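What follows is a structure written as C-alpha cells; I'll ask about it next.
All protein chains but one are shown in place.
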Amino acid sequence: MSVTTNMPQALCELPEGMEYIPNPVEEFIRTDRMPHIWCPGCGIGTTVNCFARALHNAKVNLDNVVVVSGIGCTGRVAGYVELDSFHTTHGRAIPFATGLKLANPKLTVVVYSGDGDLAAIGGNHFIHAARRNMDLKIICVNNFTYGMTGGQAGPTTPGTAITTTTPYGCYEEPFNLPYLAESCGAVYVARWTAFHVRQITHAMTEALKKKGFTFIEILSPCPTLYLRRNKLGEGLDMMNYFKEASVIKPGANTKEVALSYQGPIIVGKFVDVERPTFLEMMNQQVQRTLHAQYTGCADDHVRS
Amino acid sequence: MKADPSGVLTGIHFLDGDQACCEGALAAGCRFAAGYPITPSTEVVERFAQRVPQLGGMFIQMEDELASSIAIQGAVWAGAKAFTVTSGPGFSLMMEHIGYAAMTETPCVFVNVQRGGPSTGLPTLPAQADMMQARWGSHGDYEAISVCPNSPQEAFDLTIEAFNLSEKYRVPVMVMMDECVGHMTEKVVVPPASEIEITPRRFTNLKPGEYLPYRAEADGVPDFARAGEGYHFHISGVTHDERGYVAANAATQQKLVRRLVDKIRSRVDEIVRYEETFVEDAEIVLVAYGITARVALRAVQMAREQGIRAGLLRPLVVWPFPEKPIRELAQRAGMSGFVVPELNLGQIVHEVERCVAGRVPTRLVPHAGGTVHRPEEILEAIVEVARGEKKTAVEPCPAGVGR
Partner (left out) sequence: MDAELLPIGRRCFVQMTENPQSSGANRPPEKTKKVRGIVYLNANRCKGCGFCIAFCPQHVLEFSADFNAQGYHPPRLNDPDGCTGCDLCGLYCPDFAIHGVMLKYAPKPAEKPASEAREVRP
C-alpha cells in the first residue's frame, strides 16, 4: 500500500471534534522546501527541531532573529528556516554575522554551521569573534567530516577514522572545540549530541537569552559518509552510540573533554560566565575618551 | 536625494587621496566600514575610525581581508551603507566575496589603493596592475563597476559616485586608486550637502509575504529589504530563484546570471564616464587613467608643442569600459593610432586594442610600477606612432624597465 498524501495524518483515532494541531516546528520551517536534502538518519534536522522549540521557549521576536550559515550540510539550515537567513561563503558565516549584528544590534544573530566550516576555513573568524565576545549564538553541528563534498577529513575527524582524504585512517589530532571556544573567550560553552534533544533545546534557549559569544557543539551522525566509510552502521546506530557513550558532566574542565574515535563523550554545559560584549566594551571605552562628543553607534546612524 | 549634512565636511581642505576617499564615503552616507591594515590604503579607515564615533557609525578592524569583505555585506543587509579598503594582496583575498556581492546583489564599495605587485611587491609605491583583476578577479560571470580617480578631489567625488552606482545597480563597485593618488596631498573642495546627489537604496514597498528578494523590477534590479523587518527572506550565494532559494540547475543559472550581467551590459551608456582633452582634432589619442593620465596630459602638451595633434581620453569609469568612444575614434578619418600608457605591463591596452579592432596601431607604454612614467617616455611613443613606426602593441619589456 502506498501513501500518496502530503498532509499529516493521525496514526490513530481522534476524539470527537478534535481540530488538527500542527507540529510546533512547522511555523519555523519553509514548508514549501520540504522534504529537505539531508540524508536518512542525519541528525541536522533533529537539531533544527530543538532550535524551533528553543526560539519559542526563549520568547524571542522572530522578526529579529537572523540565521547565518556557511557552506556544507549544516550550512543548508539557513535555507530551511522561515526567518531572515543568509547562506554565505564557506567559513565566513561569523564575519558576515558580525556585520549584521554591529549594523543592527537589535538583531539576534545565530550562526548555524558545521565543524569544517566553523573550525577549519572559518577557524580564524571563530577565535576572533570569541575573543571579542561578539554577541553571536554559534551552533556547531559536528559530524566529524565534510559531508556535502563527499566525506573528507576535517578538523574534528578523530584519529584512525577512514575518510576519502584519509583512506588509510586519519592521523591528526582533532580539535577539542569546547576547549577552543573557552580558551578564546566564549561566555557559554556546551556540548550535546543529537540524542540529547531536550538538553539541546534547553542549551539553545539559554544561549538565545544570553549576551555574548555562545557556543554549542552538537555531535550528529553522518550516515551516508562518515558512518558508511567506517562501517559504523546507520544514523540510528550512531545515535545509540551517543546514548551509550555520553557522560553528562556539567561544568567539566574543557581541557578534558576531547573526543576520540568511538570513545567516551563528555557532554554538558561547561562554561556559563559573564563578560562585557564587544559593543559594550566599545561604547564604554570610546565614551570614556570622547565624553559628550560620542554619538554611539546608535542603530539609526549606521543604517540608511 | 541630497547628502546627509552630518557626514559632509563642507569646505576647502588639504587632503591626500586616502583621506579624501574617506570623506567621500561619509558624504555618501556610509557609516559602516570593516578593514584590515594594508599599505597604502590604511589611512582611509584610520580616518573613518576617527570620524564615525562623532557622527554615529561603526568601524571594525577585522582579523583579515576575508572577514572585512564579508562583514561589510552583513552590515549592508542590516541596512547600512558599507565599504572596505585594501591594496593588492588584500584585494586578491577579497575576490571570493566580491563574487558573493555580485551574486547576491549586495551594494557595497571596495577601495583598492594599488601598489606594486605581484605578491607583496612594493607596499609603498604605486602601480596600476590590478585593473584586469578588478573586472575578472572573481570566478564566474559577473559585472562589477570600477572607477579610477586621478587626484584627491576625484577620490572624494568618485567615491560618492561609487556608492551611488552600487545602490543603483546593486553591484559591488571598486574604487581603483593608486598609491600616488592615495598619498598625494592636494586641495579638495567639499561642497555643501545640498549640492551632493546621493542615490538612495531602493527598499521594497511590498509587505512580507508579497516580497521576493530576487524578483527584478523593470530595470532588471530587484528591490531591497533589510533583515529584522519581518520579511523572513533567504539570501544565498548558490544559484537561486526569485525567492532566493537554492535552485542549482541550468535553467535557473541562465536566467539569473544573464540578468546579473545584463543589468550592467544593457546600460553601459548610462554608466561610462570619460573625459576628453584635445581629442576633437587629434590624430593620436592617448587612453590613460588614474595618476598616469596626469603624466599623459603633459605628454600630450609636449606633443602639441612639436606639432603632433595628440589628445587624451581619460576614463573615470574604467569598467564597464568606454568602448563606444574608442570605436568611433578608431574609425575617424585621419587617426594615426592610440597610445596607452599604464602603470603595468599591459592591461587596459587590451581593451583598447579590442575596440580599435586593428584599424589603427595601438601602442602600449608599459611600466612595471614603483614610480610614474616620465612624460618623455610617453612622448617617445607618441612620436613613434606619428611617424608610423610599426611596433606591436605589447612588447616584451627590456630588463630594468622604468627607463
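In this document, chain identifiers A and B correspond to the written order of the chains, with residue numbering beginning at 1 in each.
Rule of thumb we're sticking to: a contact is a pair of C-beta atoms (placed from the backbone, for glycine too) under 8 Å apart; a residue touches a chain by one contact, two chains touch by 3 or more.
Given the structure is predicted, the values throughout are model-derived calculations rather than measurements.
Shown chains touched by the undisplayed chain in the intact complex: A.
Interface with the hidden chain, as seen from chain A, comprises residues 1-15, 18-26, 29, 34-36, 38-46, 48-50, 53, 56-57, 195, 197-199, 201-203, 205, 234-236, 239-240, 244, 250, 269.
Rule of thumb we're sticking to: only the chains that are shown with their structure count from here on.
Between chain A and chain B the centroid-to-centroid distance comes to 38 Å (mean Cα coordinates, whole Å). Listing the residues of chain B that touch chain A in their complex gives 29, 31-32, 34, 52-58, 60, 62-64, 66-68, 70-82, 96-97, 100, 200-201, 226-238, 245-246. Chain A contributes residues 30, 33, 62-64, 66, 68, 76, 78-79, 82-89, 91-92, 94-104, 106-107, 124-125, 128, 286, 290, 293-298, 300-304 to its touches with chain B in the complex.
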